[in-house]
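Of the protein chains in this complex, one is absent; all others appear in place.
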Amino acid sequence: MANVTIWNEFIHERSDDACGVLCRKSYPKGIHAYLKKVLGASMQDAKFRAVSLDMPENGLPDKVLDSTDVLIWWGHMAHDKVPDALVDKIQRRVLAGMGLIVLHSGHMSKIFRRMLGTSGTLLWREIGEKERVWTADPSHPIAVGVPASFPIEHTEMYGEPFGLPDDAHVVFISWYAGGNVFRSGVTLQRGAGKVFYFAPGHETLPIYHDKNVQRVIANGIRWATPVNGVGPSPSCLHETEPTESVK
Amino acid sequence: MANVTIWNEFIHERSDDACGVLCRKSYPKGIHAYLKKVLGASMQDAKFRAVSLDMPENGLPDKVLDSTDVLIWWGHMAHDKVPDALVDKIQRRVLAGMGLIVLHSGHMSKIFRRMLGTSGTLLWREIGEKERVWTADPSHPIAVGVPASFPIEHTEMYGEPFGLPDDAHVVFISWYAGGNVFRSGVTLQRGAGKVFYFAPGHETLPIYHDKNVQRVIANGIRWATPVNGVGPSPSCLHETEPTESVK
Amino acid sequence: MANVTIWNEFIHERSDDACGVLCRKSYPKGIHAYLKKVLGASMQDAKFRAVSLDMPENGLPDKVLDSTDVLIWWGHMAHDKVPDALVDKIQRRVLAGMGLIVLHSGHMSKIFRRMLGTSGTLLWREIGEKERVWTADPSHPIAVGVPASFPIEHTEMYGEPFGLPDDAHVVFISWYAGGNVFRSGVTLQRGAGKVFYFAPGHETLPIYHDKNVQRVIANGIRWATPVNGVGPSPSCLHETEPTESVK
Partner (left out) sequence: MANVTIWNEFIHERSDDACGVLCRKSYPKGIHAYLKKVLGASMQDAKFRAVSLDMPENGLPDKVLDSTDVLIWWGHMAHDKVPDALVDKIQRRVLAGMGLIVLHSGHMSKIFRRMLGTSGTLLWREIGEKERVWTADPSHPIAVGVPASFPIEHTEMYGEPFGLPDDAHVVFISWYAGGNVFRSGVTLQRGAGKVFYFAPGHETLPIYHDKNVQRVIANGIRWATPVNGVGPSPSCLHETEPTESVK
């Protein structure tokens, strides 16, 4: 039984402007609460918590983080509000085995860029155009039950070049009506931890209501769950005695 | 000065059917002769030979292969006519440092699949739709002078999933009007040899007349040229004496 | 329940010379029979078959290969006796999801080099020196229960450079008393299939009697077992109708 914590900056959904109205239409209690509800209903093999930036210790006090097997991250306009000390802690826990799933605009979050070492930058455009997600690696566990391709009728475009390192394994590539392409689903291993980035998702468009998108995230949780639990953080070890006798 | 050999199966261009007529319209003396002409005119740092399957020893006798720094491969309907013994020789020379550039339908050639270890399979469709090639890694030497994206007005669609190994580095990703996407430019290292696959190209559509396509291939030749020449083929070595004294 | 087939060329063990006598001392009925016995005793989650080159259809008729989830390969002096057509079949099944575990001198087998695309070449020395196997990736499923390092008192040295492709993930690196090092345990993904190479093992030295070596191979079987079974071989698909309407 994986303990999954869904972290959301939870700002758009409470703003007073037009965007806030639209956000609340798709996600009345926030994206994190919505994902907890729908994933919780479909996954008997996971327990979900939904937390947010405005909660004490930014929603991730040690007792929460230290009991998390897979952390889901949604952030957009408040990346810089996440303290570096928390990013350090999350990174250490990923290296020790915790899974990390970064959604949509989280490509510029501190924690994702920390795990990559690269920029995470991309092209973007917000005109509600059509996206088609292609499964580039049908054999990947995250692609189980996902069709060869599926449409998202209205999306924010994320396009190449995407600032990824060479070991980013491509699971999905997206096509956009406006002429762009994007490696929209990629996996990485960092220390003992599995990392999955999945681009579809938006604060106002109801993309997380899509059954294929939900399936991908559920598969991502199963894939990222540490098989042998989360171990100690890696540290330098002083091996004072040689294992073989030195002449 | 790189010695470049352009190999073409050279069958479509001489067929009696409607395809043959179209092929000859784009490439009167064959794709290999055309590439030799245009690349030779633009590259002062390379010498070109054009050879074909119907020539003695399938166009690649030892004296040709052994003096080739970069081999360009175009094949489509006669992959199985290339003898396995020749594929073995080409592979050994790539592992020793020769560059290999595989174009278009060469994704199913014996030599490309031999270098990959994977299937090289893909989706395809031939309705002359529009393609847009995106530069996914603008920092790659093969992308020098290539725009962020460029169109090919009429193309054969090649789509994901593409049977590539994990170390295929993505330089270009293509968008197709019909809704598909494809990692259309990828590089690999195999032994001392550099391998570049580039999808655009077709036997009847005049895609090699495109200036951006020509630039990518020229850049590919420069990138794949062995900096220190082609060395000996790797072989198992019997090191009879230990370098450190065994107690 | 994984169906595991252990393939052995089974020649050394039946030779009339001094080597044969030594082989039979360590492996009276052959390496394949020994591995079947010890792995079968420890793994309740797998069923084992032991086959050899001298059996009909080289031990791998379609009904055997097509019911194999993980294939273990041991060959040394008869690599060239394995027909290319059988190598083609095995490769196709690996790409479709079958796991492949290549042991020791199998680094020069046709099937391993086929899956790599590289040479598989290395240094070697046979003076019975000591080896120490280091776990370079303690978080890998193949390293579960394996110590930080373990000794093999008498071994054949395999040394760098090892002709591997860039996506070979390093799980174990070996130290040798004579001064050499070797990436002795590496994993690869090829299509849907997982591939594991493990260097320790020899025809006369009783290395497969070592409990750590047995554990690594058992872990390798579990890791390489296809989670969703073996699917169809990848093939090019003609998608005649575009998914998006072409203007």
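A, B and C are the chain letters, set down in written order, and residue numbers restart from 1 in every chain.
Methods note: a contact is a pair of C-beta atoms (placed from the backbone, for glycine too) under 8 Å apart; a residue touches a chain by one contact, two chains touch by 3 or more.
Keep in mind that this is a model prediction, so the values were computed, not measured.
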Among the chains presented, those that the missing one touches: A, B, C
Per the touch definition above, residue among A:83, A:117 or A:229 touching the missing chain: A:117
Given B:22, B:116, B:177 or B:205, the one touching the chain that is not displayed: B:177
Contact residue for the chain not shown (choose from C:9, C:137 or C:156): C:137
Sole contact to the chain not displayed, among A:24, A:89, A:190 or A:222: A:190
Missing-chain contacts mapped onto chain A: 84, 95, 108, 114-119, 121-125, 127, 129-130, 157, 159, 161, 163, 165-167, 176-180, 188-191, 233-244, 246-247
Footprint left on chain C by the chain that the document does not show: 132, 134-138, 148-149, 159-162, 166-167, 169-170, 173-176, 179-181, 183, 245, 247
Where the unshown chain meets chain B, residue by residue: 97, 130, 132, 138-139, 141, 144, 149, 175, 177, 191-192, 227-228, 231, 243-244
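Here is the rule we go by: only the chains that are shown with their structure count from here on.
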Pairwise touch network: line, ring, star, complete, or other: complete
Busiest interface, counted in C-beta pairs: B-C
Magnitude of the superposing rotation for chain B and chain C (Cα, nearest 5°): 180
Residues of chain A touching at least two other chains: 132, 138, 149, 175
